[in-house]
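Only a part of the assembly is drawn; its chains keep their places, and the rest are absent.
The chains carry the letters A and B, assigned in the order they are written, with residues numbered from 1 in each.
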Amino acid sequence: MYIVNNNIGDRMISDLMLEAINIKDNGLVTNVKRKNGLKVTTVLSCDDSVVKKGKYITIEFKDIFNKYIKNEVIKELKVLLKDNNINDDDSALIIGLGNDDSTPDSLGPLVIGNIIVTRHLESLGLNSSRVVSAIKPGVTGETGIETKDIIKGVIEKVKPAFLIVIDALKSESLQRLSKTIQLTDTGIHPGSGVNNKRIGLSKETLGIPVIAIGVPTVCDIKTIIKGVTKKKINNIPEMIVTPKNIDFIIEKMSDLLSVCINSVLYGFKI
Amino acid sequence: MYIVNNNIGDRMISDLMLEAINIKDNGLVTNVKRKNGLKVTTVLSCDDSVVKKGKYITIEFKDIFNKYIKNEVIKELKVLLKDNNINDDDSALIIGLGNDDSTPDSLGPLVIGNIIVTRHLESLGLNSSRVVSAIKPGVTGETGIETKDIIKGVIEKVKPAFLIVIDALKSESLQRLSKTIQLTDTGIHPGSGVNNKRIGLSKETLGIPVIAIGVPTVCDIKTIIKGVTKKKINNIPEMIVTPKNIDFIIEKMSDLLSVCINSVLYGFKI
């Protein structure tokens, strides 16, 4: 989650780095490519002074059926693995954050349902590929447990070389909902996610690289109202804004991401 | 759906009669009771001049766990059946409108999952109670069929004496979401429901009494923004606003309504 300063003396919140800061004003190393209906913005933060040190890749598109999205996600995911010295035989733990009972927050758990796992085949001598495991840790409101505690507990037993974490994100912009995929090696920050998962997952806290893949699926109603009125309005209940066809979006996006992740993990052609 | 006139030259929409008109200004016969943490507003419209002729009962509450809600729903549902000359042995078709893949719109289908049906036991000589059947007709985006066509087709085969229709509604007020149950014998009007189901279900169109039970679970983002800015803003995407804990609300509300409907249909004590 990034705290966004605006001119009203109050703040908006976003899980998208591109929304959180003005990358031009902040002297970050930035590259923007436009091709095949995609806009791909790569931002490199060399220290933690503006945003957390690491690489942020934001893929923007108008149409979820654009066939170039998959190839771009696969390409950028490979870049992030290479940047972090992750090899083809390093073991992976894939984590689907979110609540599968609430459509806008169900992206992570749905992706996990389609990830091919192999770790249990190791001891049987049946696995000739990368060791992969995957969990849906649930949400704190359902488990009573901080999600990062579940993840830390599992990491200590499974001992993966790296994590890939998938989550539904909050955006400050209605226009961006379901039109953006953000990939980063900086992990997941406290306050991120649809229901403020208060979770910190990064190389610093966990000791292994954490690749995060996020898709904005909701806005906070307070952020939207502040954005149009330019002033803070009190007594707004805790609500989320989400596209009418969120069931369709979540289905297509979870299919897309699971195909991409399986392809990168196992070298499948798509 | 009711078109709400306001002072900005533009209109807000609501499925709740109480929001749609100023009942005092319109000379409607109105009764308001406050008891046990509930506010129950009964409005009687004697002709179609202001709102559709019939009875509208709105039960408002702060807390979904208020134990008096069930008794009130059962009581008012019985009143509506009696008003419409529906007898204890008249056959019922219960219809759960909405999309069970989208949490805020899944109230109707979830209620149907808990309705006790008996119609199939008739021909086996096993049924000693009211004849009840139940369907989830799905949504047009998934079936390609106007929902009212599916319902009309089933009515022609099943020939029920009356319908009870359950739907998730749109409100114009965030504060009202999940805090209101509306019961009416005027049926369902074109444009109602979370995704504008464009469905007209009433005694006039179907020939049998149609008791509708609705719970507001979403607001239209356009309505909310117009409400706070007092002006129309263009280029707002089609979005809905819904409580963060909508999965919890839908679960509790569908349990509550199915218990009430089964109790009224079969005379169960709760």
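Everything that follows uses one rule, which is that contacts are C-beta pairs under 8 Å (C-beta built on N, C-alpha and C of every residue); 3 or more make two chains touch, one makes a residue touch a chain.
In this text, all values refer to a predicted model and were calculated from it rather than measured experimentally.
For this homomeric complex the structure file specifies 4 copies in total, of which 2 are displayed in place.
Simple rule for what comes next: only the chains that are shown with their structure count from here on.
Bringing chain A onto chain B by least-squares fit of CA atoms involves turning it by 180°, to the nearest 5. Chain geometry summary: the mean Cα position of chain A and that of chain B are 37 Å apart.
Within the complex, the chain B residues that touch chain A are 99, 101-104, 141, 174-175, 177, 194-195, 219, 221, 224-225, 228-229, 233, 236-248, 251.
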